[in-house]
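One chain of protein is taken out of this complex; the other chains stay put.
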């Protein structure tokens, strides 16, 4: 099968942004309905990602109606088990059985929503599961609970819903437990569930000091790349910027491997346009990705692979630099 | 004059914490009055730092009354020109003259508040002045406006109120203009105003890849260290943790130089105890600092200086390691 | 079984250090025989780590004789497949079959040496296998070759010799393929060979933005922690400093988990004392580790675990801070 880009976007891209220094927001904060309407204005956008918690604001019927109206489908239902004080010390790996159970229930709810609204997958970005201080948690219990909770959700989602684990090094915790592509793959191998895989967020991969394309391959070798979040960042933090504005070459390389591996999932935008208009930021990201994909087409794949066989950077650069220089 | 630790704390330490993922807060968010009452419960705390914007919630008389009731004085009035959408693209260096003027007015208001409530200084942490994307701003204009705005505030504050510039590498912008101890010193030297100096925030110094003690010396050589913010962090982000929990040795070295230079300013706590009780976090920080100062006393200064003359790490470690090992 | 510290040291600690700016060395560069004699002078040292390439300088008999003379045993034979121009583009994952084969042969030689000189393990730090520039290598082939080469070596070493993979983020390549604890665990799970496991180097773990103690647990859960390299560093680079001089708390936490897991391997020193005397640096490291282990003994394990069940940092800090503050 050939790679065909399908663009999705997190609804949060259109929600308006705030941070700890500006709680009232850098622009107007808007609700789910308006977020969908705004997503509908982005040229080329075919899908959206939501959270199970969005349905506290909107019925599933209304949600489906709005998607249809805006020619959108849902590419992923993310599990929000980090956005309220209850989860401040953890969710899937919380030491308190009741809280852990509640977290798992939220994920199961996301599975049911996914089924109902036609999403192929749910997303597990476990933002609360980690620690802030040395010695704060017992890592053995942390891992055991984490694995058993994911297993329970994975089994519940069988056979039709994929469960994509989105790793991140840190934020909101100073250390998150599932922090790298390697750990995510190890989890997948330990669990051995066909429908449990990984999500690469480009900025998260950079933050974990990975080459995002290399992480894509690491996971793809095991057929575990279920979803992709695109954005850009300055490597030390999840800056969630417009695609391609900082890491031109690494974004190009990532898209090259999407093409090369015939990646069949969505290209999801995961940005926080703090001071920018969300619709314009998403539109520009899609335009940038399309332009980068055109450049990928200009690469002579056979020639690049021949150059790669020499393992010499001058040879590969000679092929690659031509797409812009 | 001998060094005597005077402990102050940002009122925000007691305000309750939120972030972009948990806007409703990890614990109850409380107003200025309650913040002061909470500060009053921290053993050993003699001062607080506030913002000029706090006085939207409270009159100056009421503020002074509450300080007095809690045996506290005000060590610094920080200038909030970053906490609302208006400042999203800048304040002191905004290209729009009116916004720039408003920012300067806020700082002048802080100076007047400082005079009225008996604070020796105001703090300029210019969180909005920077940029997020390459090419976003004209750096020449940025620097010119920044310098002229600080100059205007510095002159307004003469002769009695000190103006302390608190540098930070990033957050909320991906790049802040005043980002390091070196730049801050260069600004002070260019302006040549006696009452314009610097604030070192321990975590900010780490984020800028500085050794905080070395930055202390850099600024002290020019008599430009006006205030200090203590906390701890993991070097890549402003984690605003309890003092001494990560960078034990570097905190010890920082305090060693406070003693060695007979630093006469306050030791201000600048923490965001997201998931912890603010009063307890501040109390623990003060206990940790006091314990570290006891260790500084145990250092044989003359012996350490002799070891430092050899420039060999084994010699200096032999002296230093004894304080704990 | 209880944890009993057994100290080993890389022979290179005593070899004298150079770098790209000072090729002639910061002190006298000495050969293997003298390195062993120097190791013999370090109080408390019971083992050494060598490289298979050391035996270009010395016979196995002579090596064994010198070890015996100095009351040392060999804890690990590292595989040097990075130290000459031949390996500049790779070894275990080199595209050129002949070079790959040569690299595997070097590892097999290390296995034979281990058997002959009584070392329980060989070490695979694959410093040449990675890349420097985007697009330089084909990541699929890189992983496939890497895995099959390690498998071949692992099977050759069965059943008596352990093969420990030592991950590192970078240096000498800008990106090394086996770059994190998570990837290393995933490799072990994919290979499924009982005698193939991992080595944690404390500074490497920091460089990969890991909490070293958490990585210890991640690997120990699968019985895959075969060896440990201790040192210290400033998180961005493999500074290979004396143990405990920067990351006091994280070293303490690492040793706490050595005790808690009854780690049965060696504690190996892996330092590059560029400007320091190797014997003195190793001696100080052992003294620091012993002092830290005394502190671990002072921790009330049951109390800490109770505090960890609350998941609150104030509770755990209250237990931990007492060991020094």
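So that you can tell them apart, the chains are marked A, B and C in the order they are listed, and the count of residues begins at 1 in each.
Simple rule for what comes next: a contact is a pair of C-beta atoms (placed from the backbone, for glycine too) under 8 Å apart; a residue touches a chain by one contact, two chains touch by 3 or more.
Small disclaimer: the values here were computed from a predicted structure and weren't measured.
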item	value
Per the touch definition above, residue among C:88, C:151 or C:309 touching the missing chain	C:88
Omitted-chain contact residue, chosen from B:34, B:62, B:214 or B:277	B:214
Interface residues of subunit B (partner: the chain not displayed)	89-90, 94-95, 131-141, 143-144, 169, 175, 177, 179-186, 189-190, 207-211, 213-214, 217-218, 221-222, 249-250, 252-253, 256-257, 304-305, 308-313, 316-317, 319-320
Contact footprint on subunit A, counting only the chain that is left out	235, 242, 244-246, 248-250, 275-277, 280-281, 284, 287-288, 291-292, 312-314, 317-318, 321, 324-325
Hidden partner chain, residues of subunit C it touches	17-27, 82-85, 88-89, 127, 132-134, 170-172, 174, 234, 236-237, 239, 241-242, 245-246, 272, 274-275
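Throughout what follows, only the chains that are shown with their structure count from here on.
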item	value
Distance-maximising chain from subunit B - centres being C-alpha averages	C
Whole-Å gap between the CA centroids of subunit B and subunit C	40
Subunit A-subunit B separation of Cα centroids, rounded to whole Å	35
Rounded Å distance, subunit A centre to subunit C centre (Cα mean)	34
Sequence positions of subunit B contacting 2 or more other chains	242, 245-246, 275
